[in-house]
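Note that one protein chain is taken out, while the other chains of the complex remain in position.
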Amino acid sequence: MTLLHGRARTWAGFAGAAVLLFALAPLALTDFRLGLLAKYLCTAMVAVGICLAWGRGGLLTLGQGLFFGLGGYAMAMHLKIADAGPGNLPDFMQLYGTATELPWWWRPFANPAFALAATVLLPMAVAALLGSFIFRRRVKGAYFAILSQALAAAFAIWLIGQQATTGGTNGLTDIQGFFGYDLDDPVNQRTVYFVIAAALLLLIALARQLIHSRYGELLVAVRDSEERVRFLGYDPAKVKLVAYVVAAGMAGLAGALFVPAVGIISPAMIGIVPSIEFVIGAAVGGRASLVGAVLGAIGVAWAKTALSEEFPAAWTYFQGLLFIVALAFLPGGLASLGGVLRRRRDRQRKAAVVAVGEAA
Amino acid sequence: MTVILGQTFTGISIGAVLLLIALGLSLTFGQMNVINMAHGEFIMAGAYTTYVLQKSISGAGISLLVALPVAFIVSGALGALLEWLLIRRLYLRPLDTLLVTWGVSLMLQQLARDIFGAPNVQTRAPDWLTGNVTLIGGADPLTVANSRLFILGLAVAAVVALTLTLRLTPLGRRIRAVVQNRDLAEVSGISTARVDRTAFFLGSGLAGIAGVALTLVGPIGPTMGTNVIIDAFLVIVVGGIGQLKGTVIVAFVLGVLQSVLEYSTTLSVAKVLVLVAIVAFLQWRPQGLYTLRTRSLV
Amino acid sequence: MSEPAGLEIHQLRVSFDGFTAVDGVDLDVRPGDLRFLIGPNGAGKTTLVDAVTGLVKAEGSVRFGGAELLGRSVHRIARSGIGRTFQTATVFEELTVLQNLDIAAGAGRSVWTMLRRRNDVPEPVARALETIGLTKLAGSPAGTLAHGQKQWLEIGMLLVQDVRLLLLDEPVAGMSHDERQATGELLERISAERTVVVIEHDMDFMRSFARSVSVLHAGRLLSEGTVAEVQADPKVQEVYLGHAAAETVTGVAVQEA
Partner (left out) sequence: MSSGSSILRRRFLVGGAALAAVVALSACGAKTDAAGSSDKAAKADVSGDTVKVGLLNSLSGTMAISEVTVRDSLKLAIDEINASGGVLGKKIQPISEDGASDWPTFAEKAQKLIQEDRVAATFGCWTSASRKAVKPVFEKNKSLLFYPVQYEGLEQSPYIFYTGATTNQQIVPALDYLKSKGLKKLYLVGSDYVFPRTANKIIQAYAKANGMTILGEDYAPLGSTEFSTIANKVKASKADAVFNTLNGDSNVAFFKEYKSAGLTAKSMPVVSVSIAEEEVKSIGSQYLAGQLTAWNYYQTTAGAANEKFVKAYKAKYGADKPTSDPMEAAYTSVHLWKAMVEKAGSFDPEKVKAASDGITFEAPEGKVTVDGATQHIHKTARIGEIGTDGLIKEVWDSGKPVEPDPYLKGYSWASGLS
């Protein structure tokens, strides 16, 4: 009975979100705001992965920019090749490069199927490789966090240094088409938004399934006491690796969809600062709760836009303050607000009962 | 040959800067396990202190020397304030500390921009620090900048002072006691809260001194802290958390590595290679160069 | 249910940075025994268990059911049928009692099973819930359990793992008298089917429930036998003279030693 009730609630939640994303938002928002929402939803997709890896698995993934970038560049490379047309080099290579033909590592991305698969599989493969080393050697906590940052920073610096083949600091800009559709057309922009919204809902459903599966319970167990899990006969390195790789794939997909939504991918989305910002969104909303992390990511990204539009010269004060207040005083994020209030109320009630009891 | 020697000296001087930047972190991060992203802004506070003092004290040399203790106190006080306001609530959540202090760092940068203006500001180095010393004469002379020697001396002095403080003074004993066993220290009558704050004061104060030193070699502006903070954390992590000697060795090794690689490649490539080397090293020694051996599970 | 297996330790040696914590210990625990391991602080009891479970490197030989354990990784040793608890109860506080037991029961599950939701209560889990008396609390988060209940849950987790050897590190520390009694009876029930080794400071508890006792001192085996034999051993009396009383009082406070 309760089970059915619970399932019904879940479906109602998904249906509500779908109505909001697919019907209300496109009606209520201008093209520009809808485009921004698409961008926020991309960060929310990263947050879904962070919720899984950090919130449930305790891995402080401070280097998600790396995977976001891998996915983004994989997609943008294909789109640039497609924009240039067969036989031509992408515009920036003609301007800044010396090569007369595509570098060998660009060539596979001319194939749309390869590029699409690479947006997700490439980050996952890199994560699997890194993770299998890192977790087997039991690098964790602060070490893992700083290591992730170093990797993201190294990738960004490398990209910047290869101007002739990666666009350097500029990144890959001025992306015109998306698999044959002209991104100039507002209708197509809208379609990109719908694709992103659908992808987000899909990732949420996927993460939900994982979190509620036996694996999800095990992941929480690893987070709370890795050694204990080891004594139960599991290999925690593998458990963590799965969450890390899945989170990387989600970040990659987010990066890939960010490209048609914003029309640009650059090292500015990859280094240390964006990587921290990805985590902060999830943390403000509530790292362990899927809904909290997603709404936190959207909310923080929205707040950044709104605050910087309202106070262009002072908005970083408010942003900093938001992080401090949300994280120092609400460790479970905004998602825990209800619980915190409920507990406080219960405590007061209990205190009242005790007082009454003593009085009697 | 001169090139190799010269690059080694350059590497040592880069290492000295890294060491000064990381030294304060070896207390707050290494000993107390607090990931303080605002540490970079405490360095910035030290640099701006030098700038402000130079406006009121005309002699560049005197104002620099005065700036050392003043910056120590200014940054130290900022650190103690931060500890009291926020960090003490977060000791059990080291990773949250990282994000909260990131917020603090954003606010401090904006504050600097509003007080001192967005552009970088200038300090004058005293004349005795702008020249250089010739180590090997001849057609290809090997020279070392006075400012670099000064920073090296400052770094060595800071390491010695910190070591002596931790080893010999009652305060140092208390800090070590709290680091090793918080509960036991508490029942032995040590106020852990006070020790925490003092240690944070010391660590942040060292950042202030690093800030004074940085005015001799780099820009003084609102984002100067962000430029160096990750490097500083890497030094601590590779050296081994809680291990001063690891920090010292790693700072110099990374400095020399960076300078030698950079000479034969480019700055970008050298940076990437150093980062990759660090990642590889941590695969080999996941707890850093030196580790505290304990029987604890965590 | 598989047969209980015995533990044969031969010339076990563990050292940290030149300090030898376990110094050539021989120990033979027969299948189905309820063995108590006692000794003053620093005697090497916990280190011995650490070595058996692969947590610290050791020299010598540890054979379990005939197979050598030294050199295997922690989770492999665990899979061979050895389970342990720690001085402080480590259950997964954020998971429910049921989830705790389900995870403990599931080390061999297939990927497909892992990725699906748990829809029923597996039979061994239900049985363990019954044995440790926590059936009614199956849905509560483990973090909300009383201290004694957490210890029982931990033991229950070993039961669902179907371990043949349980290594328990001070299971009754901090328990009330009634809880101790209940724990002792639980251990007696369990040892009917499995081998149990208990590290304990509480002498009363030891006297009430031990089937055999080994005494460690300064990394070496001092004495071995039944409770009566060990108590009569003059070497034990020498080591414990004046110690025993203090130990029982401070047993909790010095856990981290």
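A, B and C label the chains in the order they appear, each numbered from 1.
Methods note: a residue touches a chain if its C-beta (ideal position, glycine included) is under 8 Å from a C-beta of that chain, and two chains touch if they have at least 3 such contacts.
Remember, predicted model here, so these are calculated numbers, not experimental data.
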Contacting the left-out chain in the complete assembly, out of C:L27, C:A78 or C:L98: C:L98
Sole contact to the chain not displayed, among B:G30, B:G46, B:G76 or B:G221: B:G221
Candidates A:L66, A:M124 or A:M269 - the one touching the absent chain: A:M269
Full-complex contact with the absent chain, from A:K39, A:K140 or A:R287: A:K39
Touch list for chain A against the chain that is not drawn: 2-3, 5-6, 9-10, 12-14, 16-17, 20-21, 24-25, 28-33, 35-37, 39, 94-96, 157, 160-161, 163, 168-171, 173-176, 184, 186, 211-212, 262-264, 266, 268-269, 289-292, 294-295, 298-299, 302, 305-306, 308-309, 312-313, 315-316, 335, 338
Sites on chain B contacted by the missing partner chain, in the whole complex: 3, 6-7, 10, 13-14, 17, 109-110, 113, 117-125, 130-132, 140, 143, 145-148, 216-224, 226-228, 258-259, 262-263, 266-268, 271
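Going forward, only the chains that are shown with their structure count from here on.
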Farthest chain relative to chain B (centres taken as mean CA coordinates): C
Averaged-CA centre spacing for the pair chain C and chain A, given as whole angstrom: 43
Centroid distance [mean C-alpha coordinates] between chain C and chain B, Å: 46
Between chain A and chain B, centroid-to-centroid distance (C-alpha), Å: 32
Residue list for chain A, restricted to those that touch at least two other chains: 227
Of all residues in chain B, the ones touching two or more other chains: 297
In the complex with chain A, residue positions of chain C that touch it: 53, 55, 74-75, 78-79, 83-84, 86, 90-95, 99-100, 102-104, 106-109, 113-118, 157, 161
Touching residues (chain side chain A, partner chain B) in the complex: 60, 62, 133-134, 137-139, 141-143, 145-147, 149-151, 153-154, 157-158, 160-161, 227, 272-273, 276, 279-280, 283, 314, 316-317, 319-324, 327-329, 331
Interface residues, chain A side, partner chain C - complex: 209-210, 212-215, 217-218, 220-221, 224-225, 227-235
